[in-house]
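Apart from one protein chain that is not included, each protein chain of the complex appears where it belongs.
Order of writing sets the chain letters: A, B and C. Residues in each chain are counted from 1.
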Amino acid sequence: MTETTWLIAGAWVSAGLTIFLFSFLYKDNPFFKIAEHLYLGAGMGWWFQVYLYNIWKPKVFEPLAGGDFFVLIPALLGLSLVTQFVPKISWISRYGFTFMMGYGAGLEIPARLSTDFMSQIAGTIKPFSLMASMSGFDILNALIVAAGTICVLFYFFFSVEHKGSVKKISNIGIYFLMIYFGAAFGNTVMARFSLLYGRFDDLNTSAAASNFYATQIILAAMAAYFLLHSFLGKKEQAEEAR
Amino acid sequence: MKIIKNYLPLAMVMVMGLLMLGSYYVPHKLSVDYVEQMNKWENIVFAFAFLLGLLSLFVSHYGKIRRRQDGWGYSIFVFVGFLIMVVPSLISGGKQMVDGQVTGLGWSFRYVYNALSATMFAVLAFYIVSTAYRSFRIKSAQAFVLFVAAFILILGKVPLGQMAWESVLGWTGYGIDRVIEWIMSVPAVAGKRGIMIGIAIGAIVTSLKIIFGIERQYMGKD
Amino acid sequence: MKENLLKFLKIDRRWIFLALAMILFVPIIKPIGLPNKTISKDVQNAFNYLDKVPAGSFVLFSLDYDPSTRPELHPQAVAALRYAFKKNLRVGIVTYIAGSTGLIQQLIEKVPAEAGKVNGTDYVVYPYMANAVAAMTQMASDFYGIYDKDIDGRDARSLPVMKGVRNYKDIPLIVNITGTSILDFWVAYVGDKYNVPVVGGVTAISQPGYGPYLQTGQLKGLIGGMKGAAEFESLVKEPGKGTSGIDALNLAHLMVLLLILTSNIILLVVRYL
Partner (left out) sequence: MAKTKTLAVLIAFFLAAGAASAAPKAGKTAPVPAIAGFTAADMPYDAGNALLLRWPDGQYAADTVYRVFLSTAEAGGWVQADEFKAADRSAKAIPLPFWAWEPLPGELAVKLEIGALVGELKSGSDVKVKVAAFEKDKLIAESLAVTAQIRGNWFRLDRLNNLILLTVVVIAFFWAVSHAKRKGLFIRRIAGLDAIDEAIGRSTEMGKPIYYVPGIGQMSTISTIASTFILGEVAKKVASYDSQIKVPHYDPVVMTVAKEVVKQSYLEAGRPDSYREDLNFFVSHDQFSYAASVDGMISREKPAAIFFMGYFMAESLLLAEVGSTTGAIQIAGTDVEHQLPFFFTACDYTLIGEELYAAGAYLSKEPMLVSALKVQDLGKLVVMVSVAIGGLLVAVGAKLQWDNLVQVIMTLFKAY
């Protein structure tokens, strides 16, 4: 096959799979299920070959072949995890887990202390050090951040009953949380639309004449399938419609 | 047996954890070398941990096919998908490009994996719209605040929204980009920082529990 | 009347889906032509940091996004990389997301060639590493301890692009474009710990979460989502997919706002009228 044939085949495959997955929005159907399972396998396959050529081969097999038996230790620790599948000897996997847990926990504690704890305190009070040169608005903002942070922390304070003034303070904290959530929601809308735009853009490429109208033909075929399906099984459809 | 099954793993988590923890405060070459070695090992262990997920996927779908369970036919496509990626990769030695020519792996990535994975996330765009319509209810003052923040953010992200703001609220002299910047850098920072600090402390305490063997649910029971 | 309204509220959501699909697809075929004009402070900072790096320095790009976040992050990576080449910086690319290797491949097929840059001399791509934190910690002492070979198997130490680079002290800037929490790792395990400036590019979803890091200066600049990409493109004066994307998203955003308003107005009417 020439390169152009491959390109056209690619356009058809990618348009087809995209439309199959989108068809779920109309309703569940075999094409979606096929695409979904294909995705599951392809994702795993992709990861598998990445691990194979980036880690197992250069970092384990090659050193082993070169006589460096030290890498057996992590390799065995890693393989021990697989004993999870055999209940009788699943305790062996504990060695793999404890290695990873210990590594992660030990690394996490000081890093969290410095990044999410000390630096955040420093960041909250730092604006006040420029007090002399700040405008009134900046001072207000610095105060809002500091007071807001304290209020939110009050909300997460579990040792005292939230009533009276504590309740008021923690309620203010909730409003700060809500603003943050609202901002996150708004941003997510943009993010998701961007992804959809990306897919539509690809579909549009596949729809070109040079790709023999892949998008249009597959779309039409899907529509035909659904029409036919609803003709043949009116009853079924009535059940599924919500 | 109890020593090998219980105490030794617990001792390992403690020694590993304390040494990693200590390395933060010890600049000596020995400590640097130790961390280096552990980094390399962790990288390898982590890669093997992937096998766990892969095998459980294979086992569950192989089981479906063998038992001829409902919809077992679809399970075949899991293996098809796996082979679509792995076989070309084995042929080209993991390269997507050889001498300026796209290999089979490169093709599979671009037209199969890319399409599937990106579409899965793109579907969420539809759901977010329907959530916005059906669940976004201003049922309390708190929900109202959330609503206002979200509204401004959505509006200000696109040029059309910026124009709409200009024509209605332009007289205030505050562009919507400035309002968004304020939201993101003042109240949202306070909200996020509060959550963040809380989570960080929770993580530190949990990590301490793990290192000292108080938290050992992950080990399962005998 | 009320019943009709309530019915409208419970409308089959597939109609909403259809409306969204139309409203997003039409501008792709026929652009509206409303390009982005505003530029946020964080994107400006990100640009400034990249702009400030002296020519010939080695800048590390950590590109950790897979196809699922590609439409947002790929334009960012393209724009940043283009500018780095335009400024004659040496570029090293690393990744900690397996799905990203394919996208990096697509990136380096195109971008370096435009600027006439040579693999191994002006830029280098390193293989994927499974554990980000482990690799990041390693690079602090000896870069080649973890990256001894580049993706084509060449000895990394002897590549001209790596001349004089041994650890973070020789790297004036790290650019991390990611849809995962890997940017947090760069900040916590590298930026803070070893005083390396880190600039991020993230999806719009995680963008608000980086406010605290930006305010403290732990993160020097941030490109957020497709809007960030469009802004960065206009800063480097090379419109690309970010700019055209933001144009297509105009109507869809307004549609969401209309839907939220409609449903809440209906509820108000039903309750109080």
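Brief remarks on what is shown
The working rule: a residue touches a chain if its C-beta (ideal position, glycine included) is under 8 Å from a C-beta of that chain, and two chains touch if they have at least 3 such contacts.
Predicted model, so just to flag it, every value in this text is computed and none were measured.
Within the full complex, the chain left out of the display is in contact with A, B, C.
Within the complete assembly, A:L113 is the residue of A:L7, A:L113, A:I144 or A:I172 that touches the hidden chain.
Of the candidate positions B:V32, B:V45 or B:V186, contact with the unshown chain belongs to B:V32. Seen across the whole complex, the unshown chain contacts chain C at 141, 164, 166-167, 169-170, 192-193, 195, 205-206, 208-209. For chain B, the residues touching the chain absent from view are 24-32, 52-53, 56-57, 60, 120-121, 124, 127-128, 130-131, 134-137, 143, 146, 150, 192, 195-199, 201-206, 208-209, 214-215, 217-218, 220-221. Although one chain is not shown, part of chain A still touches it, namely residues 24, 28, 36-37, 39-40, 43-44, 84-85, 90, 97, 100-101, 104, 109-110, 113-115, 117-122, 124-126, 128-132, 146, 149-150, 153-162, 177, 180-182, 184-185, 188, 242.
Here, only the chains that are shown with their structure count from here on.
Set side by side, the interfaces A-B and B-C show unequal numbers of C-beta pairs in contact, with more at A-B. The residues of chain A that reach two or more other chains are 25, 46-47, 50-51, 53-55, 107, 111-112, 115-116, 120, 123, 145, 180, 183, 187-190, 193, 195-196, 198-199, listed in rising order.
In chain C, 17, 20-21, 24, 68-71, 99, 101, 129-130, 133, 137, 204, 207-209, 212, 215, 225, 227, 249, 253, 256 are the positions where the chain touches two or more neighbouring chains simultaneously. Partner chain C is touched in their complex by these residues of chain A: 25-26, 46-47, 50-51, 53-55, 58, 107, 111-112, 114-116, 119-120, 122-123, 126, 145, 180, 183-184, 187-191, 193-201, 204, 241-242.
Residue ranges of chain B in contact with chain C, taken from their complex: 32, 35-36, 38-40, 42-43, 46-47, 50, 96-97, 106, 109-110, 113-115, 117-118, 120-121, 125-126, 128-130, 132-134, 136-138, 147, 150-151, 154-155, 157-164, 175, 177, 180-181, 184-185, 188-189, 192-193, 196. If you check the complex, the residues on chain B that touch chain A are 5, 8-10, 12-21, 23-25, 38, 40-57, 59, 71, 74-86, 89-90, 93-94, 101-102, 105, 107-126, 128, 132, 142-143, 145-154, 157-158, 182-201, 203-204, 207-208, 210-211, 218-220, 222.
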